[in-house]
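A protein chain is absent from this complex, but the other protein chains hold their places.
Going in written order, the chains are labelled A and B, and every chain counts its residues from 1.
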Amino acid sequence: MTDPLLHLSRRTALTSLGLGALAVMALPGAAQAGDAEMEAALRDLIGPARASAKKGRILIDLPALAESGNSVPLKVSVESPMTPADHVKRIAIFADRNPRALIMDVTLGPRAGRAEVGTNIRLSGTQNVSVYAQMNDGTYWTETRNIQVTIGACDSLLLRF
Amino acid sequence: MKRPLAVSVVGLLLAAAGIAAAQQDLAAYVSGDRRSGFTFLAPETRALQTDEFRNPGMLWVEEGERLWSVAPPGGQSCAGCHKDAAVSMKGVAASYPAYDEEQKHVINLEQQINQCRGRQKQPALAWESRELLALTAYVGRQSLGMPVAVKIDGPAAQSFARGKEEYEMRRGQLDLSCAACHESQVGAKLRAEVISQGQMNGFPIYRQLWQTMGSSHRMIAWCNEAVRAETYPAGSQEYVDLELYAKWRGRGLPVETPAVRR
Partner (left out) sequence: MAAATRIRVPATARRGEIMELRAIIMHPMENGFRMETNGEYVPVHIIHTFVCRYNGAEVFRARLEPGIAANPYLAFTTRATESGTIEFIWLDDDGTFEVAAATVEVT
């Protein structure tokens, strides 16, 4: 959305203020995330098993639209009886456009009772959040949710104060 | 430089839609035509504030609760003089800034706490320090839900008049007054921010942009810098006066400390 508040000159001034201010958060060259970062994160964390990951069983609870990428509430639940014979042992959460795709890697077991975790995450902008859940037999399930982010964790009006 | 700024119809409509969606929840955050910044937040952000456990500002409140009964070497603890904060501090934050007999001018809550640090024979706590934010948040929390009611007459009248003047004064390279944004542009967007009425009922606030707690004076300095204006130091009389005027604008709004804002 454009800035109804500002005439062009003012908008330019404010934008440059946002970018030029002393304490602005800037992304180093290599930090622009993308497919390569996501690929590398999946390769390192999940390895070849991801090729056979099945879609489903995972509920990703995220707002459809987040007003601040600095803190977005996230809850992940995986369908599982969580018994010694049949349980989730790992939940890995990724954001495919963040400078670092991996957000959290959870280890759990039958004592959890339910396979779920809630937290607040940072998102650099509109993107996909993907979850990989590993069962005790080693197989993976996966799910992805797209989320719109109004103010990315890196493009707010960051001033000195 | 041209004024006035175009009113954002889109922004106002969006704000209106947001209000309709959760009218009942929000009634407590409105007083007359005054609307707390809470009403300008997305439901997820509002939920973060009202969940006493998830609200990150409660970390500071609990820290303040702990500090309240710590006696410094050679001095008394806050509790030593004020006993139970739930009784002695109830309603205090709703009435600050206030005229102080000792200083002979209006002071804000942080300054009152630092005045008591003197009574504890301790040096003043720095603005935005973890301890000062914690104590201010803890004292503020004791007024949760109470209506903002500051005195603006008698010995506070001068300060109030100066604050109003400061509020309406155009400043900075963008040549905007506080009122130009928080009265004329309510609901409009400043880059990705939605401009609220700039109410003071939630301080210190947990601001997601800062990813930490911040004082009312840090907020004013941020707004000054947003229009590329000179800032005054935290604790300056200019900011105390502005705070008094801005707090009065929100008379009747509930104290929300620690409020969560974008």
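Here is the rule we go by: a residue touches a chain if its C-beta (ideal position, glycine included) is under 8 Å from a C-beta of that chain, and two chains touch if they have at least 3 such contacts.
If you're wondering where the values come from, they're calculated on a predicted model, not measured in any experiment.
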Looking at the whole complex, which visible chains does the left-out chain touch? A, B
Listed residues B:130, B:171 or B:251, member touching the removed chain: B:130
Touching the absent chain when the full complex is considered, from B:26, B:41 or B:58: B:58
Just checking the interface: what residues of chain A touch the absent partner chain? 22-28, 31, 70-72, 75, 95, 98-100, 102-109, 111-114, 116-123, 154, 160
Would you write out the residues of chain B that touch the absent chain, in ascending order? 53-54, 56, 58-60, 62-63, 130, 211-212
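Going forward, only the chains that are shown with their structure count from here on.
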What part of chain B is in contact with chain A in the complex they form? 2, 5-11, 41-45, 47-48, 173-174, 181, 185, 188-195, 208-209, 211, 214, 218-219, 221-222, 225-226, 228, 231, 262
Would you tell me which residues of chain A are touching chain B in their complex? 1, 3-7, 10, 13-15, 17-18, 21, 63, 65-68, 70-73, 120, 150-151, 155-161
